[in-house]
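Structure incoming, see below.
With one protein chain held back, the other chains of the complex are shown just where they sit.
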Amino acid sequence: MSFLMFLNTDLLVATVRLSTPITLAALGATVCERAGVVNIAMEGIMIIGAFFAAVTAFYTGNPWLGLASGVLAGGIYSLIHAAAAISLHLDHVVSGAVLNILAFGITRYLMVLFFGHPGTSDAIPSFLGDYQFAVPLLSKIPVLGPVFFNQTPIIYISFILVIFLAWFLKHTRTGLHIRAAGEHPLALETIGVSVYKIKYLAVFISGLASGLAGAYLSIENNVSFTEGMTNGKGFIALAAMISGGWSAAGSFLSALFFGFADALQIRFQVFRIFHVPEELFIIFPYAATIIAVAGFVRRSRPPKADGVDFIIEKENE
Amino acid sequence: MTGNKTGTKVRSEREHMKKALDLISVLLLAAGAVYYLGGSFSGLAALSSGAALYLFNIYYFQGKEKTLSAVKKYLSRLIVPLIGIAAAVVSGAVIMLLTGYDPIESYTALFYGGFVKNWYVAVLNATPLIFTGLSIAFAFKAGLFNIGAEGQYYIGAMAGAWLGFKLELPPLIAIILVYAAGSFLASLWNFIPALLKVKTGAHEVITTMMFAHIARYLSPIFIRAFGGDPATSTHPYVTWELPESSWLLSFKSFIPDANYRLHTGILIAVAAAFFVSYVLENTKTGFEIKAVGFNKEAARVQGISVGKNIFIAMMFAGALAGMAGITQVLGLDHKLFENLQAGYGWNGISVALLASNNPVGVIFTSLLWGALDAGGQYMARTTHTPNSIVEIIKGIMLFLIVAKYIYIYAARLIKKKKGGGSV
Amino acid sequence: MKKGIRLAVLIIAAAMMLSVASCKKEEKKAEEKKLLASMATDVGGLGDKSFNDGANQGLELVKEKLGADVKVVESKQQTDYVPNLIGLAEDGSDIVFAVGFLMEQAVKEAAKNNPDTKFAGIDIWAGDGDPSNFMGILYKEHESGYLAGVVAGMMTKEYASASPKFNDKNVVGVVLGMFIPPVEKFEVGFIQGVKSVNPDCKVLSVTTGSFVDQAKGKEAALAMIEQGADIVFQVAGLTGLGVIQACKEKGVAAIGVDVDQSAVAPDTVLTSAVKQIPRTVYLAVEAVKNNTFTGGTKVYGIEDDATGISPFHEFESVVPQAVKDKVAQVTADMKAGKIKIETTRAALGM
Partner (left out) sequence: MIECCPYPPYEGNEKRGIMEEALETGRPILETRCITKQFPRVLANDEISILLNKGEILSILGENGAGKSTLMNILYGLYRPTSGEIILKGKEISFSSPRDAIRAGLGMVHQHFMLVETLTVTENIILGSEPSKGGVIDYQLAKKQVLEISELYGLHVDPDEKIENLSVGLQQRVEILKALYRHAEILILDEPTAVLTPQEVEELFRVIRALRDKGVSIIIITHKLEEVMAISERVYILRRGKLSGEGDIKDLTKEELANMMVGRDVVLRVDKKGNGKKKEAVFFIEDLSVLKKGGNALLDSVKLDVSPGEIVGIAGVDGNGQSELSQAVMGLVKIDKGSIRLNGKEISTLSTRERIDEGISFVPSDRQRDGLVLEMSISDNIIIGRHDRKPFVRSAGRINHREIRKYAEKLAVDFDIRTPSVSVSAASLSGGNQQKVILAREFSRSPVFLLLNQPTRGLDVGAIEYIHSRIMEMKQKGAAILLVSLELEEIFALSDRILVIYEGQIVRELKTNETTDYEVGLYMTGGRKKGSLNDGK
């Protein structure tokens, strides 16, 4: 058997599929942190997004409505983080941790209400995976064609979002304001832009993106919602964003790296290349991330005012 | 001359008496705590009489004002948490009503189950939480987020089980050695994250979390290595039982009516909390860690090594989280299960935050969390309310207690109202 | 502000009235003593589409057929096991089920302390020293796995032309959740079954490390399908839903686990390697009702109809008679004890 026969296009396609939820959540986190709000709540927001996407798709039979409601639910849920961290001046990490805890309680509670049983939802009648679409011509390009141009809707959205958000941060007014809010919020406030509004917006955007990541899991990659189906992906996204140097493109590449490592370990198992316990394969992507962080990723700088509370009128001047 | 001498004598007598009374009240408090944690409610009586004696002591020797200010001091610390708990309970009730459950019946079951009926379960739940909570709180003090406490917990549990098998020593010595060596191994689990943090600046949130995943998947390999032959053993996916010499003492051995599962790990946890508190408040190491945590730059300028203290904090945090695993294995299970949903690392974050990273506070928040979990189970069993409502209530509680700014807003609002009304 | 307070007061008052009202209703309870059967799940909780749900279905069956009251409580952490089991006993249960091998120690303790209540443990073994009011229930998962393997082994090669779902690569796969005893027995049985009818067949195997990660399950199955697997056996709980989804998308066949999973994707699920937990739960309760309950271990297998494979449903016409005959023959041999099936990877030299 050829030792490296699994290094094929399918590996890359699998990489993209595995990294999509991570990419989306990491993109959202990038916007959020560029505006100076630390976000560790992606895991919780994703699970909320996944749940509402599945519920809506289940009851309406329309996965596109499910997509919309999952995204929106993520956005709305993230506003709790915005309110807590920005208006109530709660430590951002604390607020994020609370949101993660709450999300699991809420979905479990609602599972029983909506489906009458916990665990996994009933299968939705139609899912976004049915809308796989090959871009004419482009999908014929060897290797890259199937990887980037013959995919399902949310995967396309994630590609577009990477480019869009990188462009958005660089070239739009709001993007400029977001970057300024994370570096020097007072400078922004003093020229008449409300820092609070910008931060709220950034958190909301991150919520939408994480909600989309959740929707991907429940109604595009699969056809039902399962409690805990995010399985730590939100935190991997956090790692991807940090090792991606707080940039859209960097987050995408880091997420791809993790997805690649994960796809690779599955193939290691399929080919049973090493005779060691399976758990060692499962560990592989995590270990690879540590090595990548230690070896390749240099000290990248977070936005200067990341996680710093912003209060305009000081109590004791 | 003589008068002066008598004065001194009287004073010293009073001093002695005060000291003696103080000692008695501390002993009462300690004994009460031990009994209460042992599941015996007679401990509550000892606790309250100890507290009363303490206050009486202040009143008798220092006067009314001091007493009042002491009472005030303790009450003012409690007021925000109590409001937060009350508000969360009310929000929970509203949710239950909206979704068709009976709040009064549910809460009765929740609190009766958590604090009375199954109080010993609350204590069992709290024991590992105190350790992981301490671990996270301690790292927070140094400005680090030990998000991977869960991983150190697994390492501690594995180390505890392994050493428990390997060390064939008399009981007490075996336990001490298991704790020492096991927590050392768990602290080593944080060595690479600490090293990377200091040398390359790699964020500890990434590294400790990745290491947590790794530890989690190592535990099944470990269990298979130390478990019986799956084909013949009675319990194939659990390790063998530890020799009794490495079991922790159970409360039943000195409180006859205690639940037989309740072990003295909780006392070790409480002692650890006081120890951590002591280290932070009264040692130069604690001083340096706090200085580094609050302001790295200023600490560096004063010749305090930031790297060294990050190392100390990470390793110590690892050891504390490891002790949670050790205690669970030596005290409760006496073997290592494949239990990948333990979640003690995660809940440790909650209890640490809830206690504002105060080590002694962690004891109380862990007990509260443990009681809510135990009560939630009781509630789910005796009523129809699903116990996921408890998770929601816990989340709301966390918000309302930690978001102190809510109270500042509220105070301002009330003030404004009053001000506006009078004009 | 004041309005807000008033509103809050109103809500609270309303809440109290409501609850008082509901309390009163419940006071008038029927006095007659019904049989009460109850269970405590392990930390996996309900909705695992595996043993917890299986036991729960058993209780539903009991409720329906024996008219008994049932009660289910979900455990959240290990420390909950004993209080939940004892609590259920104190609630007047006639029999309490402990579900999952993690609860072994707990259920034996509970049984010891509540000698008047019967206890049963799913996937738990009872030894000589164990109390007589405790019954351990084990299953021969490897038998189900073996039968599923026989079907897979034949369909992937000999009868591959029966449906476009199958190819000529002679490869099948197994996706595992976490590597725990019942999972291992299913897998090992499956491999032996495949090899018994198709010695050259390649059996791929991937452990995902989770019972809830659908995406991971799907990816594992896809990786196998890429390598030519045309039948994938999932032993991964909810993760397995992703496996079935992958097979559905790629147009290959899947084999379900624990319960008949045909309903998940009728056109994809060839059959399921089942484990009749509901039935065994029902039997245990029935024994209590008839006062025939005895302690010790009860190992259910093919002879009790507790293991085996589910009907082919939509594949009824696809699966040739030869395969059905073979299944029937193997089943008969198993019942007759003619087939020795290993239960561990170690025994297979893996």
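What to note about this one:
Per-chain residue numbering starts at 1, and chain names A, B and C are given in the order in which the chains are listed.
As a convention for this text, a residue touches a chain if its C-beta (ideal position, glycine included) is under 8 Å from a C-beta of that chain, and two chains touch if they have at least 3 such contacts.
Just so we're clear, the structure is a prediction, and the values are computed from it rather than from any experiment.
Under the touch definition stated at the start, the shown chains contacted by the missing one in the entire complex are A, B. Looking at A:177, A:233 or A:267, the residue that reaches the missing chain in the full complex is A:177. The chain that is not drawn here is touched, among residues A:7, A:113, A:141 or A:187, by A:187. From the set B:23, B:176 or B:298, the residue in touch with the chain omitted from the display is B:298, counting the whole complex. Although one chain is not displayed, chain A still touches it through residues 171-174, 176-177, 179-180, 183-184, 186-194, 304, 312-313, 315-317.
Along chain B, the points of touch with the absent chain fall at residues 281-288, 290-291, 294-295, 297-305.
Heads up, the rule we're going with is that only the chains that are shown with their structure count from here on.
Chain centres here are C-alpha means, and the one lying farthest from chain B is C. Separation between the centroids of chain B and chain C, computed from CA atoms only, is 37 Å. Contact with two or more other chains is made by residues 217, 220 of chain B. Shared interface positions of chain C, i.e. residues touching 2 or more other chains, are given as 74, 179, 209. Remark: chain A residues 40, 84, 88-91, 93-95, 97-102, 104-106, 108-109, 112-113, 118, 232, 235, 238-239, 242-243, 277, 279-280, 282-283, 286-287, 289-290, 293-294, 297-299 touch chain B in the complex. Chain C makes touch with chain B in their complex at residues 1, 11-12, 14-16, 18-20, 22-23, 43-44, 71, 73-80, 82-84, 87-88, 91, 101-102, 104-105, 109, 125, 127, 178-181, 184, 209, 343-344, 346-347. For chain B in complex with chain C, the residues that touch the partner chain are 90, 93-94, 97, 102-105, 118, 121, 124-125, 217, 220, 230-231, 234-238, 261, 332-333, 335, 337-343, 373-374, 376-378, 380-382, 387, 413, 417.
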